[in-house]
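A short write-up of the structure that comes next.
Note that one protein chain is taken out, while the other chains of the complex remain in position.
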Amino acid sequence: MADPAPPAVAPPRAPSFVEASLRVFDLTLGQMLWSRRTIFLALVVGAPVALAALFKALEAAGLAGIRVSGTRVAGPMVFGIFIWVLYLRFIIPVLGVFYGTSLIADEVEEKTITYLFTRPIARAAVLGGKYLAYLVCTVLVVLPSVVLVYLLMVPIRGGGMASSFPSLVIDLGLLGAGLAVYGAFFTLIGAWLKHPLITGLVFAFGWEPGVLMIPGYLRKFTIAYYLQALVPQGMPQEGVASLLQSVFRDVPSTWVCLLSLAVIGIGSLVVAGWVVEKREYVLEQ
Amino acid sequence: MPIHDQSYRRYAGAREQLGNAWLVIAGSGIRGIIRKRRFLGLLLFAWMPFFVRAIQIYLAANFPTMSMLAATAETFREFLEQQGLFVFLITVWVGAGLIANDKRVNALQIYLSKPLTRIEYVAGKLAILAVFLLLVTWVPAMLLLLLQMLFAGSFAFVRANLFLFPAITVFSLLQVLLASFTMLALSSLTKSSRYVGILYAGAVFFTDAVYGVVYSVTDNSSLSWMSFPANLRQLGDVVFRLRPRYETPWIVSLMVVAALIGVSMLVLERRVRGVEVVA
Partner (left out) sequence: MTLAAFAPAAAAPIVEATALSKWYGQVIGLNDVTVSVPPGVTGLLGPNGAGKSTFMRLMTGQLKPSKGSIRVLGEPIWGNPRLYFRIGFCPDQDAFYDRMTGLDWLAALLRLNGYGEQQAGEAARRALETVDLLDASGKKIGGYSKGMRQRVKLAQAIAHDPDVLILDEPLSGMDPIARRRTIRLIKDWGRAGKSILVSSHILHEIEAMTPTILLIHNGRILAEGNVHQIRDLIDEHPHTVYIKGADPRALARRFLAHDDVLSLKFEDGAVIVETARPDAFYARLTDLAASGEVGAVDEVTSPDDNLQAVFKYLVK
C-alpha cells in the first residue's frame, strides 16, 4: 500500500446551500434515472401513450367509435379525458407519492444516508438536491409522454392541433406544477412520518377524491382542487362521483390557484427541510 | 451423577410433524404485527363500518319508522365493497414486507435451510395476511348476519336469504385470495417493502384509471376486465345475485382473477428460493 497521501489543498469555503443542493442533485440524478423505479415510471407514463396509439390505430382502421356520452367526439376532447383521468388523477399523484416519500427514506433504508449527512453541508441541502433530481427526472419523462398523447389523439376526427396548442402548453405547465407541488408535499410526508407510503396513498386516493365531492371549505385542503381549476379542458362525466364533483365544483381564479400551489409547494419544502435538520435517522442494525 | 455435563445437549423432547411449520411462520408473523399499536388502530378503524351497520340493523329491527334501513342482500354486498378500502390498506401495511424484508436481510436462505418446504413458507406468509384480511371482511360480515337474526328475534331473514352464508364466504375469499397472492408475489420481486407497496397501489389504481379512460372514450363497460377492482366488483354482484354493473361477462372477470392468482403463484415459485441462480 502507498504511503499516506500528502495533504490536499483545503477547499476555500463550504459550498453554499444552493451549490450543495446542486451537487447532491448531480449525485442523485444518475441514481434515480437508472434505478428500478425507472421501470415503474416508464410503465406508468408509457401506458397512456400505448393506449393513445391503440385508439389511433383502431380509429384509423374504422374499428372503434370514440364516443363520449354516446356522441362521437373529436380528438381534443379525448385528449382532455386523458389529462383528467390518467395524468391529473393518477399519474401525477402516484409519482409524487412514489418518489417524494422515498427521497430520504430510500437513503436510510440503503444506509447510504451516513455519507451525505457527514459532509459539511446542511441536511436540508441534501433534501433540496434530491427533490430537484426527482423533479427533473419526472418532468423529463412525463411531459414528453403528454406531448406524444397529444400528437396521437388530437388529430382524430379533424381535431385542430393549432387551435389546441395553447391548451397543451397550459396542460404541460399545470402537470409540471402538479409534479412539483405533490412532490414537495409528499417529501414533507416522507421526512416527517414513519409510514409515509400509507399516509400518502390515503391522501392521494382517499382524502382528495372524497373531499372534492363534498361542498364547502374542506376541498381547499387538497392540491387537486387548485390543479383541477387550471385545466383548460372540461371535466369528463364518468359516473356519480365525477357528476357530484362537477355539481359542487367551484373554480377559484387562476391567481388564487397559482399562489396556493406555490404556498403549498414552497411551504412543504421549507418544513421538510426543517424536519430533516432536526430529526435523527436511526439505521436498522 | 454429582457433576453435571455443561456441554451442548441434544433436544430430547417431542417434535412436531413435518408440514406444520407454516403455522409457526404464521403465528410469529401475526404476533409481530399485532404488537404495533398503529396497526391495531387501523384494525379498529376498519371495524367502524361494522358498528354503523350494526346500529342500522338494530334500528330497522326495533323501530318500525326506521324500516327503510332494513338490511337486504345488497346491504351485505355494499358492506364488503366498502371494506375494500381497508383490505387495500391492510394489504399494503402487512403484506408489502412479508417476503421483501426476508430477502433484504437474507433470511430466506435461513428459512429454507430448515426442514421447511417453500410451499410451507409461502403458506405461512399467506396466512399472516389472510388472517387480517378475513378479520375485516368475512368476520364482520358474518357477525352482521348474526346480529340481524338476534336483533330481529327471528330466522325469517336468514331463511329467505340462506345464500348469504356462502355468498359472504365466497366473496370474502375472492377479495382475500386475490389481494394476498398478488401482494405476496410482488413482495417476492424486490427487497424494498416500500417499492412493493407502491407497485401494488399502482397496479390497483392504474388499471382502474386506464379503464376509466377507456370507458369515458368508448362508453363501453365490457372492457371492465382490464381493471382489477372492477373484476372483483363484477363478481361480487354475481355472487350476491345482484344485477352485474358492467357488461363484461362474469366468467371473464372470474378468469382474470384466476389468471392473476395463477401468475402470482408462478412468480412465487420462481422467486422464493434459498439461492439466486445467476446464469
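Worth pointing out:
Chains: A and B, in written order; residue numbering restarts at 1 for each.
What we mean here is this: contacts are C-beta pairs under 8 Å (C-beta built on N, C-alpha and C of every residue); 3 or more make two chains touch, one makes a residue touch a chain.
Quick caveat, the model's predicted, so the values are computed rather than measured.
The chain not shown here makes contact, within the complete complex, with A.
Checked against the full complex, the one of A:Leu51, A:Leu88, A:Ala122 or A:Leu188 touching the unshown chain is A:Ala122.
Checked against the full complex, the candidates A:Ala20, A:Leu51, A:Val141 or A:Ile264 give a single residue touching the omitted chain, namely A:Ala20.
Contacts to the hidden chain, counted on chain A, fall at residues 1-15, 20, 23-24, 26-27, 30-31, 34, 110-112, 114-123, 277, 280-283.
Heads up, the rule we're going with is that only the chains that are shown with their structure count from here on.
For the pair chain A and chain B, the distance between C-alpha centroids works out to 30 Å.
Against chain A, the residues of chain B that register as touching in their complex are 38, 85, 89, 92-93, 190, 192, 194-195, 197-199, 201-202, 205-206, 209-210, 212-219. Contact residues of chain A toward chain B in the complex are 36-37, 40, 44, 47-48, 51, 55, 64-70, 78, 81-82, 85-86, 89-90, 94, 97-98, 101-102, 105-106, 109, 195, 197-198, 201-202, 205-206, 236, 238.
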